[in-house]
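Heads up, the thing below is written out as structure tokens.
The other protein chains are all here in position, but one chain of the complex has been omitted.
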Amino acid sequence: MSSKSILVIVRHPPHGSSWVREGLETALVGAALGQPPTLLFSGDGVLALLAGQQRGALGQKGSAAMLEGLSLYDIEPLWYDRYSLEARGLTLDQLMSGCQPADIAGMIARHDVVMSF
Amino acid sequence: MSTLHLINRSPFAASALQELVSAVSEGDHVLLIEDGVYAALGTAASKWPEGVEIRALREDCVSRGIAPASTLLETIDVAGFVALTASTDRTVSWF
Amino acid sequence: MMPDPMPQNTDALTLADGTEITLDSDGHLQRPECWSPEVTRKMAEREGRELTPAHWEIIELLRDFYTRFEMAPAMRALVKTTRQQLGEEKGSSIHLMSLFPESPARVGARLAGLPRPTNCL
């Protein structure tokens, strides 16, 4: 497999839809194939990084547990768009561990392929 | 090295267009498709960074009754859409 | 006679107390919440596997991984987590392959009673 760099952008909040989980599944498969993609959370996607999440009322899985395991797949750090975080009145200390701010424009420009969820 | 950004959300319902402002680089292209073409109606698409070209997909304007003549935005047809994906290095979808 | 409510491609394990544990066509538990160490022992027995303490270490590690991250690890993550928890020597694909020769992540997860993974590569 030729090695293109892949950026996975998550732009939706967790729980309300399956976007976050599907984005993470995609990133995990890339990593399992030996090419961990870069993972970036932007817009409402930063809400997936909030600490203290749980399963849904029917026992449906969220995405927080999965996110905690990504470093074992060499997908780290969890990049986030700082403006999206600020716009939602949140700060880094409210997020799970392993998050780092990113320059989203530069990050897009540095990757060959971008997948959004 | 440039990026084509596709937006299919109305700017009046979603913040994708605003968010995109911080995600574009000089030389990038933005194409409004589907409900994204409604950005041609307000002022949302007028406050755009320098050096970034924004256009609307003509077929989606026409089907929605937004005549190209009534907008300030340049419109392109699907052939132009294909050409943009080929001339840029990558495509990012905002939805 | 009552119609059989289960799909035809299933199989079952009978535990010492008479409980039937149904398996899907790939040998995974139909109801992962029914797992107990006895289930793993029965599965192994049927498949002619002898489980040593080294096997159990990995089975526990797989269950712990699943509890923490709500997913079963792929090979790369299994090696890494084994290395973190059990040290360099055991955290190698050679060690894991010697325990579960066909595919440590897949076979190990099945014996650990984890659900059948939804996504094959």
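To keep things simple, chains are lettered A, B and C as they appear, and every chain counts its residues starting from 1.
The rule is short, and it goes like this: contacts are C-beta pairs under 8 Å (C-beta built on N, C-alpha and C of every residue); 3 or more make two chains touch, one makes a residue touch a chain.
Assume contacts and distances are computed from a predicted model.
Peer 1: Considering the UniProt annotation of the chain absent from this complex, which name among "NADH-quinone oxidoreductase subunit L", "tRNA 2-thiouridine synthesizing protein D", "ABC transporter permease" or "ATP-binding cassette domain-containing protein" applies?
Peer 2: UniProt lists the chain that is not shown as "tRNA 2-thiouridine synthesizing protein D".
Peer 1: From the touch rule at the top of the page, work out which displayed chains the omitted chain touches.
Peer 2: A, B, C
Peer 1: One chain is left out of this view; which of A:30, A:45 or A:69 touches it in the full complex?
Peer 2: The missing chain is touched by A:30.
Peer 1: For the chain that got dropped from the picture, name the residues of chain A it touches.
Peer 2: Interface residues of chain A facing the absent chain: 1-4, 6, 18-19, 22, 25-26, 29-30, 32-33, 35, 113, 115-116.
Peer 1: In the complete complex, which positions of chain C touch the hidden chain?
Peer 2: 6-10, 24-26, 118-121
Peer 1: I need the residue numbers on chain B that touch the omitted chain, in ascending order.
Peer 2: Residues in contact with the chain left out: 6, 8, 33-35, 59, 78-79, 81-83, 85-87, 90-91, 93, 95.
Convention: only the chains that are shown with their structure count from here on.
Peer 1: Using CA atom averages as chain centres, what separation in Å is found between chain A and chain C?
Peer 2: Whole-Å distance between the two chain centres: 28.
Peer 1: From the C-alpha centre of chain A to that of chain B, how far is it in Å?
Peer 2: Once rounded, the distance between the two centres reads 25 Å.
Peer 1: Specify, in ascending order, the residues of chain B that touch 2 or more different other chains.
Peer 2: Chain B, residues with two or more chain partners: not present.
Peer 1: Indicate the residues of chain C shared as contacts by at least two other chains.
Peer 2: Not one residue of chain C touches more than one other chain, so the list is empty.
Peer 1: Could you please specify the touching residues of chain A with respect to chain B in the complex?
Peer 2: 9, 11, 42-43, 81, 83-84, 104-106, 108-109, 111-114, 116
Peer 1: Along chain B, where are the residues that touch chain A in the complex?
Peer 2: 1, 3, 15-16, 19, 22-25, 89-95
Peer 1: Considering the complex alone, what residue numbers of chain A touch chain C?
Peer 2: That would be residues 25, 28-29, 31-34, 61, 65-66, 68-69, 72-74 of chain A.
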